[in-house]
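Every protein chain but one is kept in place in this view of the complex.
Chain nomenclature is as follows: A and B, assigned in order of appearance, with residue numbering initiated at 1 for each chain independently.
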Amino acid sequence: MPNETNIEYHVSITTGNSEFLVKNLIEIESLSFKRGERVIYDNISLQIPAGKTTAVMGPSGIGKTTLLKLIGGQLRPDAGDIKFKQESIPSMSRSRLFKVRRQMSMLFQSGALFTEMSVFDNIAYPLREHTQLSEALIETVVLMKLQAVGLRGASKLMPSELSGGMARRAALARAIALDPELIMYDEPFAGQDPISMGVLVKLIKELNNALNLTSVVVTHDVTEVMSIADYVYILADKRIIGAGTPEQIRQSDSDLVQQFLQGKADGPVPFHYPANTLEQEFMGAN
Amino acid sequence: MEWLANLGKSTLDRFAAVGRASYVLAGSLIAVPQLKNVPLTIKQMYVVGVQSLSIIMVSGLFIGMVMALQGYTILVDYGAEGSLGPMVALSILRELGPVVTALLFAGRAGSALTAEIGLMKATEQLSSLEMMAIDPLRRIVAPRLWAGLLSMPMLTVIFSAVGILGGHLVGVEWLGVDAGSYWSIMQSTVEWNADVMNGVIKSIVFAFVVTWIAIFKGYDSVPTSEGISAATTQTVVYSSLAVLGLDFVLTAIMFGIE
Partner (left out) sequence: MTSRKSEILVGLFVALTIAATLMLAMNVASKGSVGQGETYNLYAKFDNIGGLKVRSSVKVGGVTIGRVESIHLDPEDFTPVVTLSIVKQYNAFPETSSVSILTSGLLGEQYVGLQPGFSIDDIENLAEGDYIADTKSALVLEDLIGQFLFSRDND
């Protein structure tokens, strides 16, 4: 871990044979996290470069969402540190954390729109809570955000009237309502039809470029995310098993990474859940 | 040894739950002075108060009518049917009003509160508020807590008034007890402080307990469909038991032997 961090968050990342200098918005240092007895992360370190799209991939159930909650300060790590702009998130006071959270936002898997208010009010909600803007100005901002995700016509609808893909787009509009610096996407492509998926891929890419956002995409949809990510981490078995640009990842010689990328049924991650051998099971325990 | 360890574990779990419940309560009560919360509280009063009004009024009417019918058949044997008024009024004001309202409230509004907050947790709406730098205890839980605290005593007063009118309906209109004695003996027996206010104080205590249990069970629920259904059941069971137990304690304090 390079540690010449006196310069305002400049850290060099070594990726394969090319070395380049980027600003890191988030740095995770030797993080360990347990849920009850179960270890989720064992001493992992990763950096999220500013202004880029970073993808975190891995099989289901290994706690990718947990990583986002750790970054958002909703969970505390058991060991290690998470830094947002060089400031340690786990050691922040609650009020400081709430200030910092205004610079981040998160797109939840379910969208998490407030069910009792219309799409318009959902997107206006963070603006009404955190700004003193006049109602006329709020309307302009909300309609602009809705225009960006292509849902301006749906502003009067209730969340229950939206399809899954539309709900996620509306939630995205809400996530960018306060112009955050960081957006964390939790499984944005899960359970979407090909068209919605294409729309979301396009939106994430465009928003990242247009607003100069830093994006963290947590997903297991390999093809979609490889097309938009600048940098990819692959998590499995409590640690990082692969990191690099999409190109580097594709050429990785790790069996585990290749199994994940190609979706093979059997490999380092076995097809069978650990069990007794068939002989033992059917012929009696000998 | 196993059972001893289990006993210890369940005790520790209980203490931890009490701790979390106090945290939820403290976190929501600190939100009092926020002006923004007033419209939210009014909206919740509509949900927990106005929408419980019909069941409360209908139950109050029927309980008053049954009290009058039962009381009449007993009192008439002693020629004391003139005491029907105070009998109906005292039993409703002191006991049935606060207790039945609290039980109905737990079933009607408490379970709904638990399910609503539990579902908001399951659909990540609470997490999403947290990430928007908005404290869900203040924005979601506090208005519901206040709405419950305000609504239940109001419902109790309405329940009692309707119940006494129901007693009049059966006792006076149907069974022919003299209207003058129904009301005047009631008036000379029932006292404002000792009977009416003590009933209201009971209902304030019940409101606090039932609403607290309801919001805590929702906030603390396991965010799955089984978790929410279990939390909803627990809300109704725990708050009913708490109401009945507390009712005895409060009655002993208020009307007990001096």
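Assume a contact is a pair of C-beta atoms (placed from the backbone, for glycine too) under 8 Å apart; a residue touches a chain by one contact, two chains touch by 3 or more.
The model shown is predicted, which means the values in this text are computed figures rather than measured ones.
**Student:** In the complete complex, the chain left out here touches which of the visible ones?
**Tutor:** Contacts of the omitted chain with visible chains: B.
**Student:** Which listed residue, B:50, B:74, B:237 or B:252, touches the chain dropped from view?
**Tutor:** The one listed residue touching the chain not shown is B:50.
**Student:** Using the document's definition of touch, tell me which of B:158, B:175, B:201 or B:230 contacts the absent chain.
**Tutor:** B:158
**Student:** In the full complex, which of B:8, B:39, B:180 or B:245 touches the chain missing from this view?
**Tutor:** Checking each option in B:8, B:39, B:180 or B:245, the one touching the absent chain turns out to be B:39.
**Student:** What residue numbers in chain B mark contact with the hidden partner chain?
**Tutor:** Those residues of chain B that touch the unshown chain are 39, 42-43, 45-46, 49-50, 53, 89, 93, 151, 154, 157-158, 160-162, 164, 183, 186-196, 258.
Rule of thumb we're sticking to: only the chains that are shown with their structure count from here on.
**Student:** What's the distance between the Cα centroids of chain A and chain B, rounded to whole Å?
**Tutor:** Chain centroid spacing, chain A to chain B, equals 44 Å.
**Student:** Can you tell me which positions in chain B touch chain A when the two form their complex?
**Tutor:** Going through chain B, the ones touching chain A are 123-125, 127-128, 130-135.
**Student:** Quick one: in the complex, what on chain A touches chain B?
**Tutor:** Contact set of chain A toward chain B: 69, 72, 74, 98-99, 101-102, 104-106, 108-110, 112-115, 125-126, 129-130.
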